[in-house]
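What follows is part of the complex, with its chains left where they were.
Naming follows writing order (A and B), and every chain is counted from residue 1.
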Amino acid sequence: MMKLKSPPVNSLSLELLTEFAISLEKLENNRACRGVIITSSVPKIFSSGLDITEMCGKSMEHYTEFWRAVQEIWLRVYSSSMVTVAAVNGSSPAGGCLIALSCDYRIMAENPKFSIGLNEAQLGIVAPFWFKDTFVNVVGHRIAERSLQLGSLHSAPEAHKLGLVDELVPEEKLMEKAAAVMAQWLALPDHARQLTKTMMRKPVVDRLVAHREEDIKNFVTFISKESIQKSLRMYMEMLKKRKS
Amino acid sequence: MMKLKSPPVNSLSLELLTEFAISLEKLENNRACRGVIITSSVPKIFSSGLDITEMCGKSMEHYTEFWRAVQEIWLRVYSSSMVTVAAVNGSSPAGGCLIALSCDYRIMAENPKFSIGLNEAQLGIVAPFWFKDTFVNVVGHRIAERSLQLGSLHSAPEAHKLGLVDELVPEEKLMEKAAAVMAQWLALPDHARQLTKTMMRKPVVDRLVAHREEDIKNFVTFISKESIQKSLRMYMEMLKKRKS
């Protein structure tokens, strides 16, 4: 099991992404490890998504390095040869939702206060094409189109209804259920399961691999715009005020 | 708000399509206008679809001009930078359904007598690939395949169940609800919403743009066939008789 631990909100900073990638690589190379449950050790939050401080007031070089790390995590989780189960034990906006969407199976705590979704549009930014592709592969084109345009955060019951998560369970049963699901998936022969997974996901993985540098350039250009920087600063101010 | 008004049934004649395109272009260029609700001022009918008289007993030149106008409307509605809400206040077969499918959100009056669908196959004609692509993006491949092959017209409740419309409301609440939905969509920053919409819809738009002349040629060849002309004449006779 892998627990994201970066209080207070598990935001995906460059540091956390780098550690996460290294841990995944180790597990991937460990033949005794056939599956991983991804969850959070922070109460009420699975992951708050990409760390906005990494995208605000930094250099182009920093944005480049950061975005490459975001791509890297997605590539590793989405095409992992291990069985990946997300035990979503709290809210999971934006990049946090992407991590969950990239697993093989998503179980969420049945708490109507927890929400999940790709809410980038709410912040005035656009989810990149591979976030979109991952989302479409889970919920289909129509639900993705509407949810992405509105930047919707869906409550746990709504997320379940839309197919964004596969199952809801009471919070106290979440890890038990995740372990049971993992056992079910591990009962299958690895090789056939892995080849099947690759067949399903390769087109979307290949698309990012083919356009990786272009995607970084797009991100850096977009995020460096003064209008975007301004709206991110305003968003951070708002978060600070809400906290205090 | 834009009201289709061409009694008795709002059929999409060359004239109505041309006016519609001009109106949309004006709104699109008016920066104060960020959204449009498309509805009908004709009772019980949203739009009866393409005007069959434009496809029957006319010259090849006429068919060419007509089909280009149909393509034009779809391109404008489907890739509009405005928020587009269809307030479907009556039946909406074929081309009428296409207009609704091309909006960002569809609300339909909860009247089981109103129906909606791409029923071309019933008339012995084939919905072109971009009607199909638009339909698949809303309801998915399986429902589209079955519905297009059978030329199904779905009652409002059925259309809602299939995802063809997003919401049903009592007839008298339709415009109020459409305004509320519009307000919700307009609460988002335009730029991010527009880029997201383009990302979702561009592949399907590009496909028609790339094959536009070929698609016109296909239509003109198909519609000029004596067998098709005959079945359209029979269909019009039937409509006349039903009316009298």
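In the analysis below, a contact is a pair of C-beta atoms (placed from the backbone, for glycine too) under 8 Å apart; a residue touches a chain by one contact, two chains touch by 3 or more.
Everything numeric in this text was worked out from a predicted model, so none of it was measured.
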item	value
Number of identical chains forming the whole complex, with 2 shown	3
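Methods note: only the chains that are shown with their structure count from here on.
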item	value
Complex interface listing, chain B residues touching chain A	104-105, 136-140, 163, 166, 184-185, 188-189, 191-193, 195-197, 199-201
Residue numbers on chain A that touch chain B, as the complex places them	120-127, 129, 132, 140-142, 144-146, 148-151, 231
